[in-house]
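The structure appears right after this line, and notes come after that.
The other protein chains are all here in position, but one chain of the complex has been omitted.
Just so it is clear, A, B and C label the chains in written order, and each chain counts residues from 1 on its own.
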Amino acid sequence: MSEAQSSGAPSAAQATIQRRQPRRATTIWSLLAPLLGALAGLLVGAFLIWLSGANPITAYGVMVSGAFGGTRQITETLLLIGPLLLMGLGLTVAFRGRVWNIGGEGQYYMGALAGTVVGLFFQQRLPGLALIPLMLIAGMAGGALWAGIAALLKIRFGVNEIIATLMLNYIAEYTVLYLARVPLKDPTSFLPQSAQLLSPARMPTLVGTRIHLGIALAFLLIPLIYLLLWKTPLGFRIRAIGANTTVAYHAGMNVAFGLAFALLFSGALAGLTGIIEVSALHTRLKAGISGNYGFTGILVALLGRLHPLGVLVAACFFAALAIGAQTMHSVYGLPIALAQVIQGLVVLFVLAADALARRYGK
Amino acid sequence: MIPTNASTPPVVELRNIVKHFHGGVLANDQITIQLQRGEILGLLGENGAGKTTLMNILYGLLQPDAGEIFVRGQRSHFRSTHDAIAHGLGMVHQHFMLVPTFTVAENLVLGQPSPRKPFLENRKTVARRISQLSEQYGLQVDPNAEVWQLSVGQEQRVEILKTLYRGAEILILDEPTAVLTPQEVDELITILRKLAQDGRSLIFISHKLHEVMQICDRVAVLRDGRLVHTTPVQATNPAELSRMMVGRDVVLRVNKGPAKPGAVRLRLQNLQVRDDRQLLALRDVSLAVHAGEIVGIAGVEGNGQRELEEAIVGLRPVEQGQVQLNQQDVTNRPPRVLFNAGLGHVPSDRYKTALLREFSIAENLVLSRIDQPPFTQHGLLNQPAIDQNARTLIQQFDIRAPAIDTAVAKLSGGNAQKVVLARELSHQPQVLLVAQPTRGVDVGAIEYVHQALVRQRDQGMAILLISTELEEILNLSDRIIVLYEGQVMGECLASEADVQTLGLMMAGSKLATIANQQGGATK
Amino acid sequence: VQPGAPAAEATQAEATPAAAGVATAPSIALVLIGPKDDNSWAASAYSALEAQKAKGAKTAFSESVSDADAARVMREYVDQGFNIIIAHSFSYQDATFEVAKDAPKVNFAWAGAIGKTDKNVADYDQPFYEPAYLVGILAGYVSKTGNLGALYGFDIPSCHAMGEAMLAAAKTINPKANLTVTAVGDWGDVSKAKEAGLAQHDTKGVDFWIGCGEGPTLGSIEAAKQAGGYTTGYVGDMAKLGPDVVMSSIVWNMNPIFDAIARDTAAGTFSGPYYQFGVKDDALDVVINPALQDKVPAEALAAIDKARAAIKDGSLKVPFVPQ
Partner (left out) sequence: MQDLNHLLTAAFVISLLTSGIRLAIPIFLAALGEIITERGGVLNLGLEGIMLVGALAGFMVAYDAEQLFAPSWLWLTPWLGLLAGAIAGMGMGLIMAVLAVSLQTDQVIASITLVIVGQGATTYLFRQQFGSLTARIHPLPAVPIPLLAKLPVLGEVFFQHDLMTYFSIVLLVAAWYFLYQTVGGLNIRAVGEHPAAADTSGINVTAVRYGAILIGAAFAGLGGAVLTVAQLGIFSEGITAGQGWIAIALVIFARWRPGLAFGGALLFGLATALQFRIQALNLQFIPYELLLMLPYLLTLLVLLRGTRRAEAPAALGRPYSKE
């Protein structure tokens, strides 16, 4: 250090010491605030429940036990965390590169399509051990390819990715509907759906449970995405491109590649989600196989602050909230619309509380 | 000079201003300063001393943690710039505050009450008022031009016009001369004098001591957030001022031996390039830079320097001609290829092209080499190496920052520039393109930057220096090339250059013509 | 209240030990794909559920359950000890069979209409094409142009069969009758459906519609209001939704199905039947909007009555053209 620097050192050092404490307070708040927000949202919800003539405490009891009340409930929550996590993680990579992929739905459909086609074609010929990886790869390829169209449009023709991915959602959905209705239709019935995937093409489950390989994959991806974004040069480049494309380009980064990677990667994970959900749950190609994960995934990624662990927390939160809310309706008989409103309120308040903590916690 | 009259209160008085930033920087520490009516007060200090912060507080952009502001004797509290403007303050910011897609006129009326509210004021009336002001103070600018089309010098004029248009009585100018040519600086000085005579009060921030000496009535020196000295200019001299700022003596003249040029490293052949408006910005520009020499491109801002810079580094398409790096044709290749071919670049606009503001200093220091060893090993980032690199460079280049993971956005202007310079030199490129390397950099740092460049030259680097500071060009270059309206006016050895000839070339005369005339005159 | 069948009892006992040994009424959980108040598909099932409740059954229902959520909701009901779960959408097929496999003591029924069943999974038919045939007779008399229109959410078999049956019947009255088919591409988008209906009117002169799905039917009502002509209520009396244009409605009485499931369950005889109740069982019929009664020619009413009788006595077999 130069003389000048050291002459200013006492105040600087003091400042550095001062910095640490508020930081810690910040992290505590940033953990606490969303909880308080959720509480506030639930409180407003309680008022609505009370207005509709039901008992809020009982209703919330049902909500909590619906999501966590037993092995089955926890299993269900885990099963829903899986797709949300996969979607959220993929979008984390895209959004870190400031690529607004709103096309998760379409990529999910295309992944489901590609994977199912592979599954249907090979399920009589290959054992599950070989077939499942093949289907997963096909699913990822399908999703990536669909995202690739948006990437091509963006890079080659300068078409904004929001509009491209949004339009491609509709196109994908109608494409899958057509294929399921005509060429891939199950010949044994006249319903507009493909034939069913047989056991070799179904997600293997953990013995004695319904937890399947897809969930494991989703959790496995948490550290991988963290590594990708913060421990590899590619992740660094994606974040750099997200921060300022011109600077990244000028620094010698291949911006087109980075953007394409971010978009294709999120597409691949969306496609993976699609084939996993079809193989584990829907068992065939048909209308309505997406649980709107393309959009919820956006919330999960952003509420998770584009960090894999944050995304995990957000995915758990959304899964529990959705399942709990539905149980309030299914079991306790609260109107479904009210359950939906409470869901929305909770998200809204969590968001606000989180923002407040970030602003004033600093 | 207006005598300080004890009975009339100062126009502005800042009392015990304290400002802390998140992250622990104490940017202003108990600063008390007065500004008298009709006075020009110089504000000096190293990069990061807290000058901009103090002025932002005065202008209502930042809120002080403690301290009071008095305007014309009245205690004032500015919750926003709106309040400050209403109290007759105007500020020209270090980083321009103009909306690029707006016309000059739109930028001037922005935030101003319109007599036809809710509709915008009549365009013609506005244009007329602008013309009047332009003429009165010699600030020529087209009211209907869009700001993105203007040169930096023109933008500067618009900034000053903006404050005048709003009838500011108290003007804060944060490094207004950093981007101006010597002629423009002279014009500005005249303007500022005129403004002071009209009874306006000015605070003038600059790193150029001779300007401060020339223009100011009094100077105040900040160091590490504290006011260390206030004195009338007559009672001081540049050497003393720089000592007060930096805490040691500063050598302003670079000592360098003669160049030992080697092979040609960078060659431009008949370059033709267009600007943003699709007009020809470079016509038939050819030049060569050899290993071990510094070639300076002199010229008034806006004569193709920006386009030249961008064309060389691959950010602007070359219409005709060739760029060669080490005999390799790299015309219209992406920056990646140029980097690999051995090009380093310190751009004139650091935030637009060189720095990721939200990224840390350490990350910015390895931006273009992130995927090379030692920063990436076995496919993974090597954080210790990245941190070590940062610690080394921060020390080497005397970058003032609280920590290596501080975001670059939180650095003062000069320190941000040092980050770029440190990074580009640390690559050890064979060819270095430096544009306005000391813009906004304090005297101590200028000394450092200049010495660093000469050292690199001596180790065999080929350096192309683009600068609108004639003094910098003369100080550093071995050869000087003058650019005027996108054409090379002539070339001379720095040892043989005289300021008058250069000035003429910068104004559009070809060297050959000048030589003839001078020849004729002397004989 | 009949004594609980052994199977149902056991389930009950597992879930709620306190209830062991007590004879319980059948307990029915209904899973709906849309809102229960849709005046249509979901409402038909919901009112049948209410009827069971009135008879003393313990009931529960879930509305707006997406395909992705269906299995979970059904498992929830299995856990709650319900011994009948009715999955009221053909798209719940795989969810139903999967949960049914894990809950062998619970009886399921799904709205497949393809006769696919399992030991504890019943299917129930929805031959809407039968009443659609009756509507077709009306259309044959009422349509001035003979150009009939069908609006489907998507071109799925049950929709397709309705349009074709209507056309077949209309042709018996007006040999020149023809059918224009449009898939709106959305089960809920009324605005688009209305424009689709108007497009049929403008290009083909359609003046008599049948809708399949909520959005398409609502759209056909709005189109008929604007363009003139008549339309048909879908799986529920929709006269109130368009008193001047909904000339007839296909109505579905699901009580026979629910009764049968409850009965078979209580008796312990449930073995995955294919319940087929149609016009002949009074499960499906066409009702004429009383407000438009005077616009319907007497011979049309007579012809409808005749056809209904013929379907009931088996002498008329309505053509089923699913695709």
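Just so it is clear, contacts are C-beta pairs under 8 Å (C-beta built on N, C-alpha and C of every residue); 3 or more make two chains touch, one makes a residue touch a chain.
What you see is a predicted model; the values in this text were computed from it and never measured.
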Of C:Pro26, C:Gly81, C:Gly185 or C:Pro256, the residue in touch with the unshown chain: C:Gly185
Residue among A:Val62, A:Met87, A:Ala164 or A:Met328 touching the omitted chain: A:Ala164
Residue of B:Leu41, B:Leu98 or B:Ile205 in touch with the missing chain, whole complex considered: B:Leu98
Contacts of chain B with the absent chain, listed as residue ranges: 21-22, 59, 61-62, 80-82, 84-86, 91, 93, 96-102, 106-107, 109-112, 114, 117-120, 162
Residues of chain A (touch criterion as defined above) contacting the omitted chain: 100, 102, 153, 157-160, 162-164, 166-168, 170-171, 174-175, 177-178, 181-182, 295, 298-299, 302-303, 335-338, 340-345, 347-348, 351-352, 354-356, 358-359
Residues in chain C touching the chain absent from view: 35, 37-39, 43, 155, 180-183, 185-186, 188-192, 194-196, 198-200, 202-204, 206, 214-215, 218, 222, 240-241
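To be clear about the criterion, only the chains that are shown with their structure count from here on.
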Topology of the chain contact graph, where touching chains are joined (line, ring, star, complete, other): line
Mean-CA-position distance for chain C and chain B (Å): 76
Residue list for chain B, restricted to those that touch at least two other chains: none
Interfacial residue positions of chain C with respect to chain A in the complex: 35, 60, 62-69, 71-73, 75-77, 79-80, 90-91, 93-95, 98, 112, 114, 116, 154-157, 185, 322-323
Chain A contact footprint on chain B (complex, rising order): 22-26, 29, 46, 223-225, 246-248, 313, 315, 334-336, 338-340, 345, 347, 352-359, 363, 367-368, 370-371, 375-376, 379-381, 395, 398, 400, 402-403, 444
Chain C contact footprint on chain A (complex, rising order): 66, 72, 76, 79-80, 174, 177, 181, 189-192, 196, 277, 281-284, 286-292, 323, 326-327, 329-331, 333, 336
